[in-house]
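The block underneath contains the structure these notes are about, expressed in structure tokens.
With one protein chain removed, the remaining protein chains of the complex are shown where they sit.
Chain naming follows the written order as A and B, and within any one chain the residues start at number 1.
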Amino acid sequence: MRDSLILRTTTRVIMPLLLLFSFFELLRGHNEPGGGFVGGLLAAGGLCLYMLAHGVDDARRVLRVDPRVLIGVGLLLALAAGLVPVFQGAPFLTGVWAENKVPGIGKVSTVLLFDVGVYLVVAGTTLLMVLSLAARDEEEDDPC
Amino acid sequence: MTDPLILIILVPFAATIVAPAVARRLGAHTGWVLALAPAIVFAYVSRLLPIEPGTAHTVAVPWVGSLGIEFAFLADGLSVTFLLLISGIGALVMIYASSYLGRDPRLGRFYVFLLAFMGAMLGLVLADNLITLFVFWELTSVCSYLLIGFDHEKAEARAAALKALLVTGLGGLLLLAGFLLMGIAGEQLGLSAIAAGKISGLAAVDLREHAYYHAIFILVLLGCITKSAQVPFHFWLPAAMAGPTPVSAYLHSATMVKAGIYLLARLSPHLGGTPEWGWTVGLIGLVTMLTGSLATLGQRDMKRVLAYSTLAVLGTLVMLLGVGTEMAVKTAVVYLVAHAMYKAALFMVAGNVDHETGTRELHRLGGLRKLMPWTALAGILAALSKAGAPPMFGFIGKEMLYTTKLTVENVGAWAVVASVVANVALVASALMVSVWPFLGKRGDTPKKPHEAPLAMVLGAVLLSLMGLGRGLMPQPFETNLGSAAASAILGRPVEMHLALWHGVDPTALAVLGLSLLTLTLGGGLYFLIRRRVAPVGPLLRRLFSVGPTQLYDLTLQGIYSGADRVTRFIQSGRLRFYVMVTMLVTVIVAGPPLVRAFMGGPAAANGGWRIHEIIVAALALTAALAATALRSRLATLALVGVVGTCMGLLFVFFSAPDLALTQVMIEVLSVVILVMVLHRLPLVIKRSGRLSRGRDAVVAAAVGITMTLFVLTVARVDRDPTVSDFYLEQSVPAAHGRNVVNVILVDFRAMDTLGEITVLGAAGLGVLALLRLRRKERS
Partner (left out) sequence: MLIFMAILIGVLYSTGVYLMLRRNVVKLIFGLFLLGHAANLLIFTVGGLVRARPPLAAVGADAPPPDVADPLPQALVLTAIVIGFALTSFFAVLAKRVFLATGTDDTDALKSTES
């Protein structure tokens, strides 16, 4: 399967598109169908596709970071989103919204930060499972 | 919180913290330092003397206010008597123990247990709230378990500790039930408050006239008699001799077994005075007294002789509390104090003999008087008190006992005879532990004996001298404490008058005659035993070899093997079995009510149908059914994927775009992961026969039908829309989001989501760990 030229070429194009789409889903999730869960899964799906075409090592290289880091950062972001209101005297995880809109993203809020955390954890977990499973498979396929 | 009454309970517990460090530094001298804790308590409590009869000092700290549970404490004559015994004898035992255990590396642990036990006992006798009392009660059981089983590498000690724990623990549970009934009957959990109606708005409740009286009485009584080792629960006490001697000295004199006595005494004003109380408690005590006193004659191990004689005394005390007259109660107080002092002394003496000669077997002992003069002095004085010989404190106690028996109505001559028999046996056993080892010619001992160190002699000598002193001068005791203690048990103020010589009225002379008769007969009996004229020992041993111990062993065996069988049966280790049981239980429990509910109500609105919905549902249904039949793994995987995708479509049809997106993405990723997992897993082989497949199909179908009925029944119920409506209304104004589902996830219920992604991350790391494990194995 890895030797399919068509697959390899198309995934090069499709993968970034899928990633982009996943960001889009993440950002619009508060108002339209989408959100961190769907976005994270889409991102993981895109990378999975890439992995299927180019192999685990290439996929890891494209990802740049260990999926475990994604999980950790995601959890920290979600936690931080919860702690911001605490410093303002509100209960843990209360939504805090910035006054001004950021172009392209809309209103920035701790809720969005939280959703980014969800996105990273979901993507990280899925990728961690898929990549480590695939790595093992390749390892066992090696004749040596 | 600053009330010293509470602080004195905390003192021993606080001392547990430093005990290990002290024990490491000081070794065999640890006791001198740690005895400060009980000494402080003793000193403080002594300052409360004299206690005015009928008065009490109370203090309460809220604990679980909503349930009426508070740390309520009460110090009256009865509590103070026990406080002094616990702390006074406690201090002497502390000093004794480190010398006895010497360089034992577990000394620190020992003192932690002992101090905790002491604290629990102090709390127990001070508690004025039923729950507080129960907590301390159980704490003493646990601590005594640790103390008796201190030599835990010995199987005998472990078994003895477990025995004590199981018997007293069983009693504790019954006691809790009794306490709760008392709380319900008295409408509050404060002990003194029930009788006094102290909390405003509540009337004073006389528990004796309440409908629950008999239940309360039986449950509480069982709690007390298990703790105090009354027949038929007496067997744990002699077994507890497996503990180190300082533990025996403490447990048998001032604590543990006395806790049951204390509680009976404490509850006498609340529950006592009825014919049921009198006969039941009295008879149990009588039987225990006779059992213990006769069994003691059959023993030849010093500690066991003492253990059985403890049973006899405990029985006597219970019997007296059962009789419950003013004379009986006063006798009980005197007897209790006298026994605590001489029994602690005698155990220390037995410990010294064991420690210095290497044996406790009477046959091998004799003539230690010259080699161990102080121990011998203490042993003989204490034994005189135990035998009830003048002028010891024990003599006063025995005189009062006979007076009680002779003056109480309804008690026939047989009770007097029983008391005399028991006391004759006690005299003989007193001689056995004093005359036998210390007088006569030298025995053949494993070690060459010499006098024990000061720490080990001090307590025994002090306690036995106090027995003499109190006998000669009983007045300070009666004015300071005795009257108040008796008053607390009786529930009304009384005066106590103690004397060695009662003048020449007929009763007093009869009593004196009985006393002299007892001493003479006891001496004669000892002579018979010593000269082996009569085979008393073997005979008695055979008589007491069958009894509740066997029942206990059988029960324990039965529980073990029963649990083994049950576990073997329900924990088969077969996953299929567990699934099957779970499913069957679900169907059997939930099925019939569901069928009834479904049949009984109107059908839920079906909501019409569209052709594309039916097609998708049918497709999912077919794929699921086919997935059960196929043997090809990839084909099955594809079918499961079809089911998932159909679910995504159904989510689309029924207004859940977020779910649809998620479901489809999950489906894709699941397939990827499953392909990689299934890779290299073996092909599916048919393992079950036609019969078991049929059986499984029936169970599975039953589960499916149950769930279908469940859906149809639940759909009929009108859901409470409050929460959902709140989310719908507040989503835009409060959370600035138009996608309500996502707003719920990341804002309204963000806490749940935070938990969820944590689980998610853990699952991912779990997978990684599982795979890494394999790699490590190979390398």
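As a convention for this text, contacts are C-beta pairs under 8 Å (C-beta built on N, C-alpha and C of every residue); 3 or more make two chains touch, one makes a residue touch a chain.
Since we're looking at a predicted model, the values are computed, not measured.
Student: Among B:L10, B:L67, B:L551 or B:V579, single out the residue that touches the unshown chain.
Tutor: That would be B:V579, which touches the missing chain.
Student: Touching the absent chain in the whole complex: find that residue among B:T407, B:Q475, B:T507 or B:S688.
Tutor: B:S688
Student: Looking at B:E52, B:E495 or B:D752, which residue reaches the missing chain?
Tutor: B:D752
Student: For review purposes, identify every residue of subunit A that touches the missing chain, sorted by number.
Tutor: 31-33, 37, 41, 122, 125, 129, 133
Student: Given the full complex, what residues of subunit B touch the hidden partner chain?
Tutor: 572-576, 579-580, 583, 604-610, 613-614, 617, 620-621, 624-625, 627-628, 633, 636-637, 640, 643-644, 647, 650-651, 653-659, 662-663, 666, 669-670, 673-674, 677-678, 680-682, 684-685, 687-688, 696-697, 699-701, 703-705, 707-708, 710-712, 714-715, 719, 721, 723-724, 727-729, 731-733, 738-741, 744-745, 749, 752-753, 756, 759-760, 763-764, 766-767, 770-771, 773-774
Note that in this section only the chains that are shown with their structure count from here on.
Student: For subunit B, which residues are in contact with subunit A within the complex?
Tutor: 657-658, 660-662, 665-666, 668-669, 672-673, 676-677, 679-680, 735-739, 741-743, 745-747, 750-751, 753-754, 757-758, 760-761, 763-765, 767-768, 771, 774-775
Student: Any idea which subunit A residues touch subunit B in the complex?
Tutor: Against subunit B, subunit A makes touches at 25, 29-38, 41-42, 44-45, 48, 52, 67-68, 71-72, 74-75, 78-79, 81-82, 92-93, 95, 97, 107, 109, 111, 114-115, 117-118, 121-122, 124-126, 128-130, 132-137, 139-140.
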